[in-house]
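Complex shown without one protein chain; remaining protein chains in place.
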Amino acid sequence: MEDKLTKEEVLHVAQLARINIDEDELETYQIELKKLLNEVEKISAVKGYDDEKLIASWDRKTELREDIAGEMLDPKEVINNAPRHSGNYIEVPVVIGDES
Amino acid sequence: MKYLNKPILEINKLLKEKVIKPLDLVEEAFANIEKNKALNAYITLNKEEAIKTAKELENKEVDNILFGLPIAIKDNIITKDLRTTCASHMLENFLPIYDATVVKKIKAKNMIIIGKTNMDEFAMGSSSRTSYFGAPKNPWNTNKISGGSSGGSAVTVAARDVFLALGSDTGGSIRQPASYCGIVGMKPTYGRVSRYGLVAFASSFDQIGPLTKNVYENALLLNAIVGKDDNDLTSADKESEDFTRLIGKDIKGMKFALPNYFMSDIVSQEIKEKIISVSKILEKLGAKVDYVDVKYLENAVTLYQIIAMGEASSNLARYDGIRFGYSLPNPTSIDNLYYETRKTGFGKEVKRRIMVGSYLLSGENAKIYYNKALSIRDDMQKEFTNLFQKYDLVIGPTTTTTAYDLTDPMDDPLKSFLDDVLVIPVNMAGLPGMNVPIGFSKDNMPIGMHIIGNKFEEAKMYQLASCIEKELNLALTPGGEINE
Partner (left out) sequence: MNKYIPTIGIEVHVELKTATKIFSNSINGYGQMANSLTNVVDLGYPGTLPTLNKEVINLAIKAATVLNCKIRKEMHFDRKNYFYPDIPKNYQITQNETPIGYDGYVEITINGEKKKIEIEEMHIEEDTCKSTHRSSKTLLDFNRAGVPLIEIVTKPCISSGEEAKLYLEKLRELLYYCDISDCKIEEGSMRADANVSIRKNEQDPLGTKCEIKNIGSISNVAISIDKEIKNQIELIENNKQIKQQTKRYDDKLGKNILMRTKETGNDYRYFPEPDIPYVILTEDMIASVVKTIPMLPDERRKVYQAKGVSELNANKLVQNRSLSDYFNKLLDTNINFKIASNILLGDIQAYLNKNEKQISDTTLTVTRFEELVKNVEDKTLTSKNLKDILVTVLEEESSISTIIKKSGIENIQDDQALRTIINSIISSNQETVNDYKNGHDRAIKFFMGQIMKETKGSANPKLAMDILLEELKK
């Protein structure tokens, strides 16, 4: 097995995760991420299991909620924790692209 | 120390008879915490509010066994109006606007929240050294780690600052620090305790549980926090039960399985010897201990890494500097906001896991890794189900070594997973697991036994744990002054 990821590979996962990586950190991540990936790669050696896949809450079944309204937040509470807001809106730098 | 080392039963009597007031306990707790400051067990103290609550309780009837008792809460459990940081720069100034379901239950029983305990950042780690606020220290030897991620909760209980603490366990985070600190820690069956208000790390493993100085008190705290919660679809619909009910009953005729893997070379000789001596005691008491092979145990860490990192990468996506938490000042664009907020807000361990988790789910990888891990997890669960048809409980060591030095290197990203190799299978199978102290190493660090039960059979685990506790009758208060 390789002992480190390529720079491009690290930058790709950093992009998926939206985490900026400085040039001087790259090398460490190349090694550390590869160590973790080599470990998870061991799963390929696991054989003989049943293919059925179960999500988290194994034997539980979703209980549905009645369609009845509950308490809501005051808009003030919503914006209080937000780093940037204008009026009752939470604000972010302008997003160009999709309008929805 | 006047009260905090005493059994809860005794305290309850004193409170009922009005010999002492909740405020006496709260004051002693804060005095202890101040004295033990160097242990760094807390991120935030709730002093003003705790004293206020204690005074209010003076006019109330002592209506339950946990009334008026100081309790510490791990800092990844949401407390309204009390800073909740997850030991991260990302939430350093985060003031929640709601209470976790367990916190509501704690308040309903009139326990008094003393503060929020130190931990690994977002519960990712096994030594609490990934905390943004510095690592807590082991009260048995302040040069040693507390274990993690619920390090602060284990430390403050071991140091007798409080009677009770809540931790969370995703891959051993209650049991492992409990073992390192010489206390009792229980990770209940997945679904036993509501996760609503527990900051998610790996949703399909996370579970809140109690840390206490003894077995009986652990069961008492579990009594108070379990129950179905309509806010958590993964919480189980179980009748309430008294987890203390089997405590003190003898274990004659019970059958325990000891997996060979748990006694393999990965575990230190010293610890193995302790386990063997305890199993001999159990046999002497009329129980049977069989060495067994359990499939997939050696794969548990790999499977755990895949599922936990995959889920974590998604659960932690919400920390983006928009609605709450740390945010890059004056961002120039939305991407600038995302990339820099998450670069600065998260520590290294967290970033590593998020990146690897993103990779594991990307493109076709989800099928190769995540989905396959889910399938094997299911098989592993069946393996345990079969085992529990023949055995009452599974036993083994909780950790492979005792607590190591705080100064040990942190640069191996695998280390934090391998520290939990013996406790992770329990989370994989959704089972309850607990640590009970069984002695000390040559250098006087606590050693613990790991007890694994079938789903929803916590009461039986307490039965065995209390039996061991009684037989060994260990002195479990860290001796001498704990100041550096």
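Structure notes:
Letters are used for the chains, namely A and B, taken in the order the chains are written, and counting of residues starts over at 1 for each.
Just so it is clear, a contact is a pair of C-beta atoms (placed from the backbone, for glycine too) under 8 Å apart; a residue touches a chain by one contact, two chains touch by 3 or more.
Note that this is a predicted model, so its numbers are computed, not measured.
The chain omitted from view is touched by exactly one of B:Cys86, B:Ala135, B:Ala403 or B:Met445, namely B:Cys86.
For the chain missing from the display, the contacting residue among B:Gly185, B:Gly310, B:Gly453 or B:Pro478 is B:Gly310, taking the whole complex into account. Residue B:Val199 is the one among B:Val199, B:Ile225 or B:Val356 that touches the chain not shown. Contact residues of subunit B toward the unshown chain are 77-78, 84, 86, 91, 94, 96-98, 100, 195-200, 203-204, 230-234, 310-311, 313-314, 317-318, 320, 322-324, 334, 338, 358, 361-363, 366, 370-371, 374. In the full complex, subunit A makes contact with the omitted chain through residues 16, 18, 53, 55-57, 60-62, 64-75, 78-79, 86-100.
The working rule: only the chains that are shown with their structure count from here on.
Rounded to whole angstrom, the centroid-to-centroid distance between subunit A and subunit B, based on C-alpha atoms, equals 24 Å. Residues 94-95, 97, 190-191, 203-204, 230, 233-234, 236-237, 296, 299, 301-303, 305-306, 309, 313, 317, 320-325, 327, 331-340, 342-343, 346, 351-352, 354-360, 362, 368-369, 371-379, 381-382, 411-414, 417, 430 of subunit B touch subunit A in their complex.
Put simply, subunit A touches subunit B in their complex at residues 10, 13-14, 16-21, 29, 32-33, 35-37, 39-40, 42-44, 46, 49-58, 60, 62-63, 65, 73, 77-78, 80-84, 90, 92-95.
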